[in-house]
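Every protein chain but one is kept in place in this view of the complex.
Coming up: chain A.
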Amino acid sequence: MSSTVNPSQDLPPDADSHPHAAAGIHASLHDWVMQWGEAVVEGIRTVGDIGLFAWNMLTWLFTRVPQRGTLLVNLYSVGVLSLPVVALTGTFIGMVLAVQSHHQFQAIGMENQLGKVINASLVCELGPVLAATMLSGRVGGAMAAVLGTMRVTEQIDALTTMGADPMHYLVVPRFLACVLLIPALTTMADFMGIVGGYFYSVYILEIDHAAYLEHSRQAVVGFDLFSGVLKSVFFGAIISVVSCYQGFHCRPGAEGVGRAATSAFVYSFVLILAVDLVLNIVLNRGYYYYYSFSP
């Protein structure tokens, strides 16, 4: 097969082409910097917007009690309707932890201590994060979709025109429902995870019942339970604020509502993990600081 080689391809560009190449690189660099700059500015603006949104909500929270009807509906939706799914996933997570940990503990002859890792993981970390994840998926997405639809169909404008502040009427009850009930959901996830882990370890993997319970008791202290529940309150606040913000700033049309619901889950989840990291660092330091001074 013959091929034609263009000798100029192997040669360096002639002197005249240098300014054009430099200009091209300069232009693409300029575009790149512009795009990143815009993205950074947009990100900062969004964070500021969410901060103002949360501040506005908190102002309403402390100035006027929400209406009982709107609060009860949200408490039911967030708490009662989330309970089965949180309990079910909590149970499975406890069992999965038992399955995953068993091989590794068996290899070093410590399978009797399985209760330590399962229960400590559940109470400190997996229970709160799991309950928050389920809540942001089930409730956060729904909040963003409902408020987004209300925005698109002018129902939020209608509230305003009838003298009701949408922040007070729509956001405050959702915030309270999430913040007040996520500790209960977290506790339920912890409990069902512990039950699931115990059941699988003792009845399927045939770990000694007394050893399992004794090691569990040693590994989990009151502070672990407290820190898990405390973290969940922050997670509940994140889910409600981010989801309501996404709903309120929904773009028109079905696509806008869908995007708001998706964004509510994604941003809530990322923020939950980031805040979890920060809270773990702060709580661990606080724990060791406190116990280093206690008698």
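Everything that follows uses one rule, which is that a contact is a pair of C-beta atoms (placed from the backbone, for glycine too) under 8 Å apart; a residue touches a chain by one contact, two chains touch by 3 or more; residues count from 1.
Following the convention adopted for this analysis, contacts and distances are computed from a predicted model.
Trainee: Determine which name in "Cytochrome b/b6 domain-containing protein", "Ubiquinone biosynthesis protein UbiU", "Putative ABC transporter ATP-binding protein" or "Molybdopterin-dependent oxidoreductase" the UniProt entry assigns to the undisplayed chain of the complex.
Mentor: Missing chain, per its UniProt entry: "Putative ABC transporter ATP-binding protein".
Trainee: Based on the whole complex, identify which of A:Gln100, A:Thr160, A:Gln218 or A:Asn284 touches the chain you can't see.
Mentor: A:Thr160
Trainee: Residues on chain A that touch the omitted chain in the whole complex?
Mentor: Touch with the absent chain occurs at residues 73, 149-150, 153-155, 157-158, 160-165.
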